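Shown here: the complex without one of its protein chains, the others still in place.
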Amino acid sequence: MDWAQVWEIVSLPDNIPIVAIAVLVPFYTWYAARQARATDRLIAQLEADPQMAKTHHRKIHPFRPGWARELPVWPYLLRIEFLAALVVTLILMVWSITLNAPLEEPANPNHTMNPSKAPWYFVGLQEMLVYFDPWFAGVVLPTLIIVGLMVFPYVDTNPLGTGYYTIRQRRVALAGFGIGFFIWLALVFIGTFVRGPGWMWFWPGQTWDHTRVVYEVNRNLPDLFGITNAWLQAILGIIAIAVFYAGSAWGIHKLVTRSELDRKIYERTSLTQYVVFQFFAITILVGLPAKMLLRLLFRIKYVLVTPWLNV
Amino acid sequence: MRETRGAIFATALVLAMAAGCGGSRDTAKAPAEETAGAPEGAVWKPAGDEGTVTGKVSFKGTAPKYRAISMDADTVCAAKHKSPVHPETVVVNGNGSLRNVFVYVKSGLEGKNFAVPDQPVELDQEGCIYKPHVLGMQARQNIKVVTSDDTTHNIHPLPKVNREWNVSQPPGADPIIRSFTRPEATIPVKCNQHPWMRAYIHVVSHPFYAVTGEDGTFKLEGLPPGDYEIEAVHEEYGASTQKVSLAAKGTASADFSFSPTQARRPSSLITLPALVLGCCGDR
Amino acid sequence: MPEPQEAKSSALLDKAREEIRDLVQDLKKPQETQLWKSIFRVKHDRTEPRTRALGVLANVFLHLHPARINRDAVRYSYTWGMGGISFYLFLVLTFTGVLLMFYYHPTKVQAFRDILYLEHDVPFGKLLRNMHRWAAHLMVIGVWLHMFRVVLTGSYKKPREFNWCVGVILLVLTLLLSFTGYLLPDDQLGFWAVTVGTNMARATPLLGHEGPLGPELGMTPFNDVRFALLGGSIVDANALLRAYIWHCIAIPLIAATFMGVHFWRVRKDGGISGPSPVMLESEMKPVRKLR
Partner (left out) sequence: MATDNNHDAEPAGTAPDPIADRSLSGPLLIATILLFGSLLWALYDELFAERPWKRYQEQFVRTYSAFLEKLGPRQAAAEKTVRSSPAFQKIEAQLQSAEREASPRIREIEKELAGIRERLAILKNPFQDTRARIAVLTYELDHAGAGRAKDAIRAEIREVRKGPFRIEGLDSGGKRVALTFDEMEKQFGDLKSREAALNTELARITAPLRDLRRQRSEYLADNLAGLSPQQIEGLQRANRDSKIEIRQIHVEEAGLVDRCESCHLGIRQSVTLTAADMGNPVFVSHPNRTLLAIHDPTRFGCSPCHNGNGLATSSVQKAHGNYRHWLWPLFPKENVEAGCLQCHFGDRVLDYAPVLERGRDLFEGKGCIGCHRYEGFDRPTEQLNEVRKEAQSLETRQKEARLEAEQEVRKGDAAESNEEAQKHYARAESLRVTASSIDARLESLEQRAKYLMQDQKKVGPNLKDVRLKLRKEWIPVWLRDPQAFRPGTKMPKFRLAEEEVRALSAFIWQSGLDGPAPPRQAPGNAAAGKELFETRGCLACHSIGQPAVGGEFAANLSRLGEKAGYDYIVRWIHNPRERTRPYCPHEKRDLGPEDYAKHGQPFVFDLQNSRCPNDGHQLQVQNLTVMPSLRLSDQEARDVASYLLSLRTNASYADGVAWMDDPRMAERGRQLASRYGCGSCHEIRGLEDAPRIGTELTKEASKPMEQLDFGLLEHKAKDEGWYTHKGFFERKLRDPAIYDQGREKAPEERLRMPNIALTRDDVRALNTFLLGSVDSPFYGKFNSIPAQFRYIPSDRRKDIQEGWWLVKKYNCMGCHTVQIGQPSVLSGLPRYQDPDWKEQLPPTLVQEGARVNPDWLARFLANPAISQAETNRNGIRTYLKARMPTFSFSPNEIRVLVRFFQALADQPVLHLAEEMQPLNSQERLLARALFSSEGAPCLKCHLVGDANRDRFATAPNFLAARERLKPAWTARWMLEPQAISPGTAMPSGLFRQDGGRWVFAGPTPASFKEYKGDHVQLLVRYMFQLTAEEQRQLLQKLPTAPAKPAGAAAGMR
């Protein structure tokens, strides 16, 4: 273990936000999960006891009849907001006093940095470059992600779970978003902490060595079958992708119609909504990790090979 | 508002602290500075308990024979001498002692400053020979070079530490007065026009030196008591040192002995024809 | 004629006395003064609910919020305060950013040196720059966590779908803001990060000269989308200027507009989504579109 190296990378001022995320995201996940579990318990209680459902104020928060149902924003909300602003300012001040923003050598087009990394929030995209061609990783994929995020409320037809933390009522939606969020974070972490000089894979603790040599021959899927003809290659690729989509669609369908509730929700969905949902789920949530695994474990570079574009 | 007030308060506080620190540091530093300046050494004055070191420089073995100096390069020189002149490189007295040995206190006087005599030492040129042949002087003391010849000389000391000079002295010219500022044992002096002419000046930092004369003895008087290293230097046979211990008002003796086997100059160096013709035809 | 003169002077004195009395009166009760009233439209009176509500309604800062709010929404546990923190950081960034603009020239010659000056010369310059940078990072984190929370509480659902979309746009704008700022110090870090970033634009399908079908459409390094982004074929002075304009003017304006929409929609969509009473499966009306 090269602890000096680990410390050097972790303590890099620009990497501090990622370290912060590594703490914050688990914390808030736990924080949310705790409330969700409480809510779920309440829901179970109420489902089991319709009488209680009629009288209960239906929140996990305590409530007494004498208490106001609504509170004036001033001062009750604003004082908290003010406190938050104070705390954030404090954090920012301390952070700014103790850690200096990086300033490297003057820009020099003749001297390439190795590794040259994008800002941490885009490092995920840069990492995607390993698995996809730039047109896909850099342009199509971000677009898909943004569009995917935007259509999210329109394909989620589940009327339950608005305004409270819950797991049992929203398994599919949470799983979908969770997987996506997790992939994104994983990519950022890989890109920042694992990718070293030459964008090579260094396990944490492994020394970043500029001169390291790795043996990595990438193959395309058609090569596995020894197909060299361009047409046949393209056809094979399309077939492979089609099979993948079909298989994934079937699998996802099975998953989203597993429970009673899920089936009910599924029934509320229109065909368009469902197709859109399936498309994004397969492409981003399944396709992305699948391609990554193909590349990392089986060193397969392209599945579809055509003269114009490769996937 | 709060921020401004905070700033003022902080400034005031910090200034007060700085002033406090500064003050205390000042007082702490003051005595150290006083001791830093070392006083200039005062001129040494005799205390009345001085002693004397005496001794004799003897010569063992056979003295080298020198051919007479050929002064035909300058008829004026030749005319001055009736009898042949021999080089003074090695002059053994009748009593078996060695002449022209410079004896001085080499160490033991460190840290003392000695007054520089006002009287200059004198070096004369007579019959194209330097008189005396070996000369001691104190650093910064003046040396007065006079000429008694009717030919032009030039005085060319060849120091390694002091500054070199080379000045012409025509007949009847004023004496040349110069000085050497740094102690340096053995500064050869030559005249470029009369290659046989040679004198040796020894510059020391104190007045305790002597040159052996016709009886080969020396006497260093007025030395404060202490432990000393006495050195005897001969142009041909090099240097030899002895340690002596001098009690208050006491005397000590140091005898030196030289022999031809001590020749310090590699013989191969002396091969210039001019020299062979002129002075030091060697042993 | 001493009398009238005396009378005149005493009248003057009386007037002065009166004035001073008025002034003291004003100072005793500043709320009564015209100056006060011109600034604060409504009397702040805690005792009467109506004036209290009016006090809130008349305040521009409090206008972003409703006058009253679901009692449990005040709790930190529900909102995590991330939206508000992000907005606060945006304000901090605007403030520090404007100050930084006083010291910065977006030129190849000056940019790097200006950062050096900021670091060593400008009073609190280093702190300013650090705050700007770290606030930017915090804002990205804040926006992400905000989105995370919105998903977890299902707050994007009807009727808030559109506001979710606005939020996604704001997320993208936040990232772009941060990214355009990266180049401005004109150091190796920013230069290569931006080079890597914009090199992807080369490969834009149809619009990039290395993208699928790009060359077929006549895309070259000198007319494709990357050229448009950088104002040249390499990251150079023009790119610096463009990044500067986008970073300081264009994106903040766009983002501020969207923020306005975002906040407005929060109120129009029924305020903050929760914590609301749970809805039970059994209460779900069956709708059958797919079977």
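Worth a mention:
Just so it is clear, A, B and C label the chains in written order, and each chain counts residues from 1 on its own.
Here is the rule we use: a contact is a pair of C-beta atoms (placed from the backbone, for glycine too) under 8 Å apart; a residue touches a chain by one contact, two chains touch by 3 or more.
None of the values given here were measured: they were computed from a predicted structure.
The absent chain, not drawn in this view, touches the displayed chains A, B, C throughout the complex. Per the touch definition above, the residue from B:G61, B:G96, B:P117 or B:P171 contacting the chain not shown is B:P171. The hidden chain makes contact, of the residues A:S11, A:T143, A:T207 or A:N229, with A:T207. Within the whole complex, the absent chain has one touching residue among A:M93, A:V276 or A:L309, and that is A:M93.
Mapped onto chain B, contacts with the missing chain fall at residues 2-3, 6-7, 10-11, 14, 22, 26, 29, 33, 37, 67, 70, 72-76, 78, 150-152, 154-156, 158, 163-173, 176, 188, 190, 192-195, 198, 265-277, 281-282.
By the touch criterion stated above, the residues of chain A touching the omitted chain are 2, 4-5, 34-35, 38, 41-42, 56-57, 59-68, 71, 76, 79-80, 82-83, 86-87, 89-90, 93-94, 97, 102-106, 108, 111, 114, 207, 209-211. Where chain C meets the chain that is not shown, the touching residues are 71-72, 74-77, 109, 113, 116-117, 119-121, 123-124, 126-127, 187-188.
To be clear about the criterion, only the chains that are shown with their structure count from here on.
The touch graph of these protein chains has some other shape, matching none of line, ring, star or complete. Chain centres here are C-alpha means, and the one lying farthest from chain B is A.
A straight line joining the Cα centres of chain A and chain B is 92 Å long.
As a whole-number value, the distance joining the C-alpha centres of chain B and chain C reads 89 Å.
Those residues of chain C in touch with two or more other chains do not exist in this structure. Listing the residues of chain C that touch chain A in their complex gives 52-53, 55-56, 62, 65-78, 80-81, 84-85, 88-89, 92, 112, 115-116, 119, 126-127, 129-135, 137-138, 140-141, 144-145, 148-149, 151-158, 160-161, 164-165, 168, 171-172, 175, 178-179, 182, 185-193, 195-197, 199-205, 208, 210-213, 234-236, 273-282, 284, 286-291.
Those residues of chain A that touch chain C in the shared complex are 14, 16-17, 20-21, 24-25, 28, 31-32, 35-36, 39, 42-43, 46-47, 50, 53, 57-61, 67-74, 76-78, 80-81, 84-85, 88-89, 91-93, 95-97, 99-109, 111-113, 116-119, 121-122, 125-126, 129, 133-135, 137-140, 146, 149-150, 152-154, 156, 158-166, 169-170, 173-174, 177, 181, 261, 264, 266-271, 274, 308-309.
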